[in-house]
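Right, subunit A next:
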Amino acid sequence: MTAVPTRPSDPSEDARPVLDASDIARALTRIAHEIVERNKGCADLVLLGIPSRGVPLAHRIAARLEEIEGTSVPVGSLDITMYRDDLRTQPARTLEVTDLPAQGIDGAVVVLVDDVLFSGRTTRAALDAVSDIGRPRAVQLAVLVDRGHRELPIRADYVGKNLPTSLRESVHVQLLELDDRDAVTLGMDGDVLDHGHDAGIAGVGERE
Partner candidate 1 sequence: MKRHLLSTADLDRSDALLVLDTAEELARVADRPIKKMPTLRGRTVVNLFYEDSTRTRISFEAAAKRLSADVINFSAKGSSVSKGESLKDTALTLAAMGADAVVVRHSMSGAPHRLAHADWLDAHVINAGDGTHEHPTQALLDAFTLRRHLRDRVETPASGAPALDGLHVAIVGDVLHSRVARSNVHLLNTLGARVTLVAPPTLMPMNIEDWSCELSYALDPVLPEVDAVMMLRVQSERMDGSFFPSAREYSRRYGLDERRLNLMAEHALVMHPGPMNRGLEISASAADSPRSVIVEQVRNGVSVRMAVLYLLLSGSEPAIGHQEGVA
Partner candidate 2 sequence: MSGLVLRRVRPLGGDEVDVLIQDGLIAAIGAELPVTEVDVIEGNGAVLLPGLVDLHTHLREPGREDAETVESGTFAAARGGFTAVFAMANTTPVADSAAVVEQVWRLGQEAGHCDVHPVGAVSVGLRGEQLAELGTMADSAAQVRVFSDDGHCVSDALLMRRALEYVKAFDGVVAQHAQEPSLTAGADMNEGAVSASLGLRGWPRVAEEAIIARDLMLTEYLGSRLHLCHVSTAGSVELVRQAKARGVDVSAEVTPHHLMLTEEFARSYDPVFKVNPPLRTASDLEALREALADGTIDVVGTDHAPHADEDKDSEWSCASFGMLGLQTALSVVVEAMVRTGRLDWAGIADRMSIRPASIGRLTDQGRPIAVGEPANLTLVDAEADWVVDPLELGSLSRNSPFAGRTLPAVIVATLLRGRPTYLKGAVR
């Protein structure tokens, strides 16, 4: 038997498209500009993507930051499986890769990057993970989609799209690096899940 993997399968045919490839590209460009504006440049920035889809998003944002400011921003990945608060509800999960930039995060401005912000528990786990790794000067959060229904006092600093949803709906993010296209779709209950991590098994009534 294997541990629970975090790769979802394809959305159903009834899924409604919300963002297409060019929408996603524009959103990421805007986020990159907002990051530069808010932090007055790219100095001391470190982008940490939360697996799985936060990682390619972080790389894309880093590429845009380099285009804008001309400096390369360190990118890494931060697996938060070990910090989840719902481990006991499922069989043991496969760990994802944690790959931190060589210079670490002490004193840096860490921008966490994830695809969907839902209950906020993933972000909470990421904050715990970050504080065990080092002491950044600040932590900010960038997400492609904010679907509401927060269960903790967490908010994103940079949002690609605000997407009000009902709990019976599920949000599906596909990225070329991992899937066959770039798209964000919205499906109904019974569609396969969102990603393993945020909100646990969202869309099937079970929330974190």
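A quick word on the picks: all candidates are chains of the complex that A comes from, given by their letters.
Just so it is clear, a residue touches a chain if its C-beta (ideal position, glycine included) is under 8 Å from a C-beta of that chain, and two chains touch if they have at least 3 such contacts; residues count from 1.
What you see is a predicted model; the values in this text were computed from it and never measured.
J.: Pick out the one candidate among 1 or 2 that is in contact with subunit A within this complex.
T.: Among 1 or 2, contact with subunit A goes to 1.
J.: So in the complex, the part of subunit A that touches candidate 1 is made up of which residues?
T.: 1-4, 79, 82-83, 87-98, 128-129, 131-134
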